[in-house]
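With one protein chain withheld, the remaining protein chains of the complex are depicted in position.
Which chain is which? They are A and B, in the order written, and residues in each are numbered from 1.
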Amino acid sequence: MDLTFNPETDYKWLLAVPLIPLCGYIIQIFFGRFLPRRGDWLLTSGMAVTMVITVWMAFKAIAATQGHEVFFHESLAETGFGFQWLYDTEKGATDPLNVTAGILYDGLGAAMLAVVGIVSFFVHLFSMGYMKGDRRYHIFFANISLFTVAMLGLVLSDNILFLFVFWEIMGLMSYLLIGHFSHDPKSHRIKQAAAACKKAFLTTRVGDTCLLVGIMIFYYHFQTFSFTGLWEAAQTAVASNGGEYPAWMTAAGLLVFGGTVGKSAQFPLHIWLPDAMEGPTPVSAMIHAATMVAAGVFLLGRCYPLMSPTVLTVVTCFGAFTALFAATIGMTVFDIKGVLAYSTISQLGFMVAGIGTGGFGLVAGLFHMVTHAFFKSCLFLSAGSVIHGCHHEQDMRKMGGLRKKMPLTFIAMLICTLAIAGVPLFAGFYSKDKIIQSAYMSMTHGGGLNGAGLFAFGGLLLAAMMTAFYMFRLIFMTFFGEPKDQHVHDHAHESPKTMTISLLVLAFLGMFGGKMWLLDFDLMGSHGTWFEGLTSEIDHHPESVSRAAGSVSDIFSLERMYPGIAITEMNTYVGDSAEHFQRNLHAGHFWAMTSSLTVAGLGILLAMFIYLFRKVDPGKITASLGELYTTVVNKYYVDEFINATVIKLQMVLAYTLKWIDGNIVDGAVNGTGKLNRSFGFMWAWFDKTVVDGIVNGVGGVTTMTGSLVRLFQTGRIQQYASLAFGGLLLLFAWLFLA
Amino acid sequence: MDLRKQQITFYTVMLLGTLAAMGWGLKTAGAPGAMFGLFAAFTLGGGLMCIWERSVVRSAFSLMATFCGVAGLFLLLGHDFLAMAQILIYVGGILVLILFGVMLTPPDLNERQLPRVGLGVLLVVGTLAFVGAKVAAVVNWAQAEALPPVETRADEIGAAFLRADGYVIAFELAAVLLTVALVAAVYIARRKPSDMIDLTDEGGY
Partner (left out) sequence: MGLEAYVVVATILFGLGIACLITRRNVIYVLMGIEMILNSANINFVAFNRFNGDGMDGRMFAIFVIILAAAEAAVALGIVLNVFQLFGTVKPSDVDLLRE
């Protein structure tokens, strides 16, 4: 099988990737109800085809990097295939007002596309079992298909404007999916679902607005939307500014990061994600594990050259803080899906912090995004399986000892928990380790201790420990120990085949899926497949590390991600000498490895101590923590704070506007109406008095004249005769005297 | 002054006026002038009296004087046939008709008001005199050099009535008109059934 990427034909396959589910969507919303089994087989099989194509394309990407090629393809440059969107044919192709959209397919895109394809397919498969009997079964499938279309389009788009378009479509679909139960009259959680989807949409909207403003600022200065154009223009701008990023680029970069804060649930805008658990579990698996929240991280990946070091510092701080913050809350939550939600927020913080530390961390963050997609979606689906098996019981305090009742679910969940906790051999370990390494490197960057890097390093380590702790807490509370609620335990059963197959495949990928992508990003430059080199590759292939002096970017192949852009002169390791960099690299690797292993072990041991062996009563701990515990349990009162300030402000504004509209606007309209009426009255007066007066006057004049002339018509012949005589005299006078 | 005195004054004045006119005529043109003065006085005096008189009958007879005066003027102008026709028709026909009218229609005895009448006369006559003077100054009073002798040619008139290049059409039309007028007068003045006195008790005629 030929694995070289041939632009002419392969772009057609890539175009088909979002189009297949789109066709499925269109058929489904119109005819889904009438198809047998309400059309789930249609969409699932379409998704299967999509998955096959995306994975096949990803193999082409891997093959290219194994041959040390730069895997970077742009449809406009190579095949001229482009979609003319806002095009004026009279102006040339390079006129900035002409927007042409194409496909950008590089290593990052290949990885993301394959991930989305695989996860989406398995979510479809899982939903066939989980959503059975739902009233709006066909609509659900249509919605998750369209959601997948949006994500695929986002990954494939070659300009930031179309990325934003698909970004918004995903926002809409998340609204519809989270609020799935709000349209079902029989559901007893309509209100909560409606509130949750509204909250999700509005909160991400805040981020979207920042993103749009950022896009527009970049467009205003660079006059282009396409990524390659933006990267080149950014490089030129930085170079012409003496190697420093201009202030406006910092501001715009912060705004673009605002989009990520919204979509990827970073600290102030994280509030929608826990509430989004109101949606069905497959939705959570897809949206909050694999796709939507990853879109924010993907955006950062694409916009990396546009971000100044200041922006990256901010990104790091936000990410680290979010990771720590969410992890603390996650330790106190009793809802099984809630724990996973906070875990997602925390892991997103890891990814964002990783990207913020730059260079090495960029690749690490993106790598973590890929592995996280697999094990988090599996975790969510397993939780769904548990909930389904316990007849929709979600509180962990009522579960226990389900290990024997739901063995397959238990195995899948255990594998993924090991991955997320950072245990070696499993996928999550590699990515997390790389992030912590990058945090260490940014801490020691440029000599001395860097404040943001220190915060990132320390915070991420703490968050990793807490992650291990609460994830194992979840496992022990759910699957081990004595059943807390006998009724629930009696009725628990294993889920049907369709659901368990998805779980197991995703768990498998969660275990081994990490290794594959190492090659794609060419992180280590190794030739081998995943079963080679189970330990750190850097130690075994030193030649790739110590390549030509002075060129730091060769090692991490940022060139392959952003071909032609000298990242190291812009915002990555600027000013670091090669030896300093090498020293940092080794030291970081050592410290990251040891510290991450230590904290992971500590966390697991603590969880076993408290929840498995029951040596310490968790209730005593929480009581001794008192106020601190209460604050954390109430999620640091963030929601209440926002309700009191932002929401109140918005309501005040809304009521004010309503008053204005009702009184001023309506008043103006009514006033105009009244004015019209008064004009009408005036005209009526005018018409009655003046016009009719004139008409009557004419009649009056006629009458007066008639009365006057009537005097001559007396009917008396003698007066007629005298008048005739008078006329005769006048005739004489005129004839003879004038 | 009372009526009788008034009348006497008036007639005396009339008489004196007539004499004055005759005298003036005599002085101007000899004997024919005196006759002219006489006949003019008859005409104008009759007219004035016709207006002035209180009683309709007397006015009618004054009118007769006027007609006679006019006839005399015709004679002086050499149109003897017309003078005779005037007397015959006007006095003998029209005046009689007027007297019939007077007989059949009782007048209102209080209808004459002297001041108004006098004013009317003055106004009318005065205006006419004024206008007439102005007109007379303009009109060309050229007269033929030699006046033909005054002759009575009644047979000329008769022949003219019947000659084809004369007045035969007018003559015939005048005849028709007289017939029509006769029939019309009879028709207008007929007695209508409503004027008849009911002689029978049943209400038939």
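A few remarks follow.
Just so we're on the same page, a contact is a pair of C-beta atoms (placed from the backbone, for glycine too) under 8 Å apart; a residue touches a chain by one contact, two chains touch by 3 or more.
All of these numbers come straight from a predicted model, not from anything done at the bench.
Listed by residue number, the positions of chain A touching the unshown chain are 710, 713-718, 721-722, 725. Residue-level contact of chain B with the missing chain is found at 25, 28-29, 32-33, 36, 40, 43-44, 47-48, 50-51, 56, 59-60, 63, 66-67, 70, 73-74, 76-79, 81-82, 85-86, 89-90, 93-94, 97-98, 100-102, 104-108, 111-112, 116-117, 120-121, 123-125, 127-129, 132, 136, 141-144, 147-148, 156-157, 160, 167, 170, 174, 177-178, 180-182, 184-189, 195.
Just so we're on the same page, only the chains that are shown with their structure count from here on.
Against chain A, the residues of chain B that register as touching in their complex are 124, 127, 131, 134-135, 138-139. Listing the residues of chain A that touch chain B in their complex gives 725, 729, 732-733, 736-737.
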